[in-house]
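Please see the structure below; I have some questions.
Every protein chain except one is present and positioned as in the full complex.
Chain IDs A and B follow the sequence of writing; residue 1 opens each chain.
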Amino acid sequence: MEPAANTNGREPVLEVKGLHAAYRRNRVLEDVTFEVMPGTLTAIVGPNGAGKSTLLKTMLGLHPRLGGEVRFFGTSYRNAKLRVGYVPQRGSVDWDFPTDALDVVLMGLYGRIGWFRRPGRRHREQALEALAKMGMADFAKRQISELSGGQQQRVFLARALVQDADLYLLDEPLAGVDAATERAIMEMLKTLRAAGKTVMVVHHDLQTVEDDFDHVLLLNRTVIAHGPTGEVFTQETIARAYGGWLRRREMVPG
Amino acid sequence: MIGLSHNALWVLASMLMLGTASGLVGCFAYWKRHSLMSDALAHAALPGVVAGYAILGFKSLPVMLLGAAASALLGALAVSWIRSGSRVKEDTAMGIILSVFFGLGIMLLAIVNRLPGGGQSGLDSFIFGQAAAMVRQDMRTMAAAAAIVLLVVLVSYKEWKLHLFDPAFASGLGLSGRLMDAAYLTLLVAVIVIGIQAVGVILMAALLIIPAVSARYWTNAFGTMLALSAGFGGGAGAVGACVSTLGDGWPTGPFIVLAAAGTFLVSLLFGPRKGLLVRAMQRREQMRKLQTRAIRSDKLTEGEALP
Partner (left out) sequence: MSYEGWILLTASLVGLSCGLVGALLILRRMAMMADAISHTVLLGIVIAYLVTRELSGVHMLIGAAAAGLLTAVLVQWLHARGVRQEASIGIVFTTLFAIGVILIATKVGNAHLDVQHALMGEITFIPWETTPVPGLGEIPEAVLVLLTVLTVVAALILALYKEWKITSFDPALAAALGIPVTFLHYLFMTMISVTAVAAFDAVGAIMVIAMLITPAAAAYLWTDRLSVMLILSGLFGVASAFAGYGIAWLLDTSISGSMAFATGLLFLASFLFSPRHGLAARRLRARAAVGRSEG
């Protein structure tokens, strides 16, 4: 396991203070506070309904905030939008939409291209490059409804890559993908980290947290624990996060 | 009631029954997440009504209603077919059936209206509803049909409750999902077909949607919701029918819809379950709790840890 990045004197990439959010009548996020340092690869784990997806959405302003503060790179999200890459859950999209893989990746650049302008050759090249990084260059012109689940996820990753962000927020990118795609995605995330980027992943699989992530955030409505995986990901914190959710033998040995 | 003719009383009674039946079936549609399907089916019924008249050459309500039912059922099947046979989504399929069938209905109507005696068809009243144009016989048919719907719902109440809540589980218990779906569709079509002469094709959906949604604001219990929805529907039917008799040639449909909308507004504002007033009060409670907690935590930060 690679050691956590040295954070002396560096500014946090993301600061969340006292974040509150509700869904229908339930408190989904309560007094969530944490800081993320640059160059880290963090897994956000917790039981279902613990607010993991809502956390991402609330931070990005996609879900109403009841209270608290969120700062990206020391400023508001609106000012830092170009530096943040968001990969939403795959299920939220209509895969019958008439478009091909390259087009989907190009959409990641729409925020930069600006009103009334078309994507140019340079943009197309960037998109192809991103696809190639995810091993999908051959599928550029393929209709997205013809892609498998794993391929669709790779296209989504490529779309995030093309945004060339400094902070990547991914919502369950490994859900329902085959093993090869899972490896490919994790390799890409580690490459990003090696390049100095920061990555946060809402993750569902406790077994792989220790191997793949240098930091972990245990969330169950509020932050149960946050920090380097080796220090913070223990049987005790997992038990606190999951309450009665896991049987003993399913817990990751700490 | 004073001064209302015998005929008017009949209109009132049949509208009441219609509203009640719609309220009930509307609840089912609500839980099946099928609310707008009733709009599509109501529009799809038009060609059947016209065909029913055209084939006989004179107006016979039972035949026209049968035609309406056949047409609406065909529409429902067509929506399924489109959805399962292609990538076209359900809302688009409903829109297609709604408008194409209705267009066909208009085509047939124009042809019929030109035939001798076409003016007596009373078919035009199917578009907006004209309860006052209904003769005693029509009302008897309507009332009988509505009563049957009521009976069916009451008798198989717990089967409906089970199927609507968890169809997979229900079929595991032996309650065939397909049977229930077919029964539901039959009830839906029956209510639509009964109602279109009074409320009209375009507004029938309102009577199926609005009372059910209104009832939701008052209760969490399925049975209570059914009863309330039936009551709201019946009430809207009665009130609307009354008001529409005040004017010369006023169509019944819109007044019934307005009456239903009125109950919806009241429910939305004052309903104890999710009504706006109640929600506003709840929110104030929550804010107050947040504030007291903040005050408390402020007091603790001097040297103490939060529990």
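We adopt the following convention: contacts are C-beta pairs under 8 Å (C-beta built on N, C-alpha and C of every residue); 3 or more make two chains touch, one makes a residue touch a chain.
These numbers were taken from a predicted model, which means no experiment stands behind them.
The chain omitted from view is touched by exactly one of B:88, B:227 or B:290, namely B:88.
For the options B:74, B:227, B:258 or B:290, the residue in contact with the chain missing from this view is B:258.
When the omitted chain is restored, the residue from B:13, B:100 or B:227 that touches it is B:100.
Annotation: of B:18, B:41, B:54 or B:210, B:210 touches the absent chain (contact as defined above). If you put the hidden chain back, the residue from B:10, B:30, B:160 or B:184 that touches it is B:30.
On the side of chain B, the interface with the absent chain consists of residues 30, 33-36, 39, 43, 82, 85-89, 91-96, 98-111, 114, 124, 127-128, 202-203, 205-206, 209-210, 212-213, 247, 249-251, 253-255, 257-258, 261, 264, 268, 274, 276, 279, using the contact rule stated above.
Those residues of chain A that touch the chain absent from the view are 24, 60-62, 78, 81, 84, 86, 88, 92-94, 97-100, 103-104, 107-108, 110-111, 113, 115-116, 118-119, 143, 145, 159.
What we mean here is this: only the chains that are shown with their structure count from here on.
Distance from the chain A centre to the chain B centre is 44 Å, each centre being the mean of its Cα atoms.
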